[in-house]
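All protein chains but one are shown at their positions in the complex.
Let's look at chain A:
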Amino acid sequence: MATGTTGTGAPAGVTPARRSGGAGGAIGAGRGRRDRPNRYPDNRWAAILLAVPFAGLVIFYLWPLVRTVLLSLSEGTAFTGYSVTGFDNWQRVLDGGEVWGALVNTLVYAAIVLLGVPIAMVLAALLHQRELRGRSFYRTLYFVPVVTMPVAVAMVWRYIYNGDFGLLNEVLDAVGGPTRAWVADPDTALYAVAVVGIWMALGTNLIILAAGLEAVPESLEEAATLDGAGPVRRFFSVTVPLLTPSIFLVSVLSVIGSLQMFDLLFIMLGRTNPALADSKTIVYLFYEEAFVRNDRPLGAVIALITLVVTLAVTAVQFRLQRRWVTYA
């Protein structure tokens, strides 16, 4: 997930730090055109200092964007080279069932992992209580899965989920629950992976929500207590409404991250797993087309589809935020 990590609320960062308007502009206007060069006193230094970062950006990010679009419209192989022919690849992908299945799987996965947000909210509220001992101890334990390698934890979970001798089945058997081969069964594999997704993301969600809680003024909680509100009532009537901006941020990040899911599925299901065909996510499909079947043009199409889906889902979330997010 690291090469070009899909980031944060990037749009917020676009505001320039300083504009040569305001007071400076007024003085400049009085003195006429001769002062114009001063609007950009650092042109040369900017060019020198930006040369290397910008070259890297062009080679490893901007050119690849263009190249991916061109590839998606091309035919050929790595040996023969590629030539632009039109929308055939797009038609092949969109007419086939595989990409739609993967899209549905990815959205289902994202939706399930989103259920981790309310869990993190409750935990964050519990941890926020003053005079609670061992806060940092708990925080550490909840955060450990965030720093552990997905490949490694996926192996552990695969072993736990094993249908023949897995720990989960033993525990479920003891309490009379259903047992099965969780990650080898097409009916449950995706959900089993999503549970691990929730487990891994809980720490991150918790940290961001906890930071949001720090900003909620204590006087409001106290006022609600004086009015006779119990802890549950305070949580729903005071904490949650004031926390909606953080909840929104966490939800957006959770979905963007889920749309990138690859490692967990790659390890937990493995290539020979009978459930794999019905559980592929969009990034898994991308990897398979582009680097296992070596059909780069088709891989490029799938990559572009992820972009469209990510933008669409994020846009929907931003649109919906007006209904439930309150900025104090």
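Basically, a residue touches a chain if its C-beta (ideal position, glycine included) is under 8 Å from a C-beta of that chain, and two chains touch if they have at least 3 such contacts; residues count from 1.
Operating definition for what follows: contacts and distances are computed from a predicted model.
UniProt records the chain missing from this view under the protein name "Carbohydrate ABC transporter permease", selected from "PTS EIIC type-2 domain-containing protein", "Acyl-CoA dehydrogenase family protein", "NADPH--hemoprotein reductase" or "Carbohydrate ABC transporter permease".
Annotation: of A:W100, A:Y159 or A:W324, A:Y159 touches the absent chain (contact as defined above).
Residue in contact with the omitted chain (choice from A:F87, A:W100, A:F236 or A:F291): A:F291.
The missing chain, though absent from the display, is touched by one residue of A:G56, A:P118 or A:P217; that residue is A:G56. Of the candidate positions A:N89, A:T204, A:T239 or A:Q321, contact with the hidden chain is made by A:T204. In the full complex, chain A contacts the hidden chain through residues 1-11, 13-14, 16-18, 20, 39-43, 45-50, 52-54, 56-57, 59-65, 67-68, 71, 123, 126-127, 129, 131-134, 136, 138-153, 155-157, 159-160, 164-165, 167, 170, 199, 201-202, 204, 207-208, 211, 231, 249, 253-254, 256-257, 259-260, 262-263, 266-267, 270-271, 283, 286-287, 290-291, 296, 299-300, 302-304, 306-307, 310-311.
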